[in-house]
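Taking it in order: structure first as structure tokens, then the write-up.
One protein chain omitted, others in place.
Moving on to chain A:
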Amino acid sequence: MNMTEAGARLHGGTGALRGGMFAAMVAALLAALIFSIGAGRFSVTPGRIAEIILQWLANPSAPLESIDQRIVLLVRMPRVLIAAVSGAALAVGGAALQGVFRNPLVSPQVLGISQGAAFGGALAILLGYAGVTLLGFAFFFGLSALVIVGLLARINGRTEIVTVILSGMVVGALFAALVSIVQFVADPNTSLPAIVYWLMGSFSTATWARFWLGLPGLAIGLVAIWLFRYRLNLLSLEDTEARSLGVNPDRERWYVFVATALMTATSVAVAGIIGWIGLVVPHAARILVGEDHRVLIPASAILGAAYLTFIDTLARTLTSAEIPLGVLTALIGAPVFGILLRRHFSRVNQP
């Protein structure tokens, strides 16, 4: 059974079931958001949080005098929202790439974008930049990685999937080496710990300013893939089949790559490298709603948002020290992915 059959089957008979599934996922996301705004090292009672948020909604421009108001509205809110949007973007990026490459093991890291963005960010820290400049560096080098992959992969005017993957590996390795060089020359007393921590991923520097800075890239990518969800079903067919259906797979794949690069580079820029979301969340979404990209994309977005919000809450509340996010996502993601893999192959290999 191929993916379109699966999609068609799911789309046919189980609309009500899927509606219920989406309702449950949205409920999970809302629960994660509410829980995250309530949880933190500084204790604010749930009643007080509700009061603070209601006051703010009634009069958003009122000055924030007390520390609990500021913590809820200026620290937790932007952090929770930025984590949610990043989670959605990373998961959707993964789902889209897995569709385009017809390979469930693909994630944004395959295109070398994360490594490119990581190099940009590390370089910015080495040079003593922070904030917007760091973001700009990460973003610029993330997109540069994609452009290089595009140039390398285009042979005789055509881009084959296998050349894209190989080019992505090459470019990723190149930027990984550049990251190592930055770490090698970094001052172990000053910039090196900052670089290492940043590479492990964290939303600890989230502010409204950063949220608004990151939102456009993440949102544009998300909307683009959402608009492309029908095409993704076609792109996940064999190229000849897709062409016969009036699709130019070559060009359209690049739309997906650019949208994914935009999201990945932005998320690396605002929060460092957070792995495993793009790999694990689409799989979970597939189990829940099936392989049709028209439902898989929104499901991945919702689950990714809920998952990263929840993980980030753990990262900032478990201990007085901030646990790097990438560590938690890998600790949880790797075993889950291992189980999924075993299940997948035991089913595929059934005699």
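Here is the rule we use: a residue touches a chain if its C-beta (ideal position, glycine included) is under 8 Å from a C-beta of that chain, and two chains touch if they have at least 3 such contacts; residues count from 1.
To be clear about the criterion, contacts and distances are computed from a predicted model.
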Among "ABC transporter substrate-binding protein", "Decarboxylase", "Formate dehydrogenase beta subunit" or "Aldehyde:ferredoxin oxidoreductase, tungsten-containing", UniProt-listed name of the chain not shown: "ABC transporter substrate-binding protein"
Of A:34, A:194 or A:220, the one touching the omitted chain in the full complex: A:194
Touch with the omitted chain, as defined above, among A:27, A:67, A:245 or A:341: A:67
Positions on chain A where the hidden chain makes contact: 40-43, 64, 66-67, 70-71, 74-76, 125, 128, 130-131, 134, 183-190, 192-194, 197-198, 202, 204-205, 316, 319-322, 324
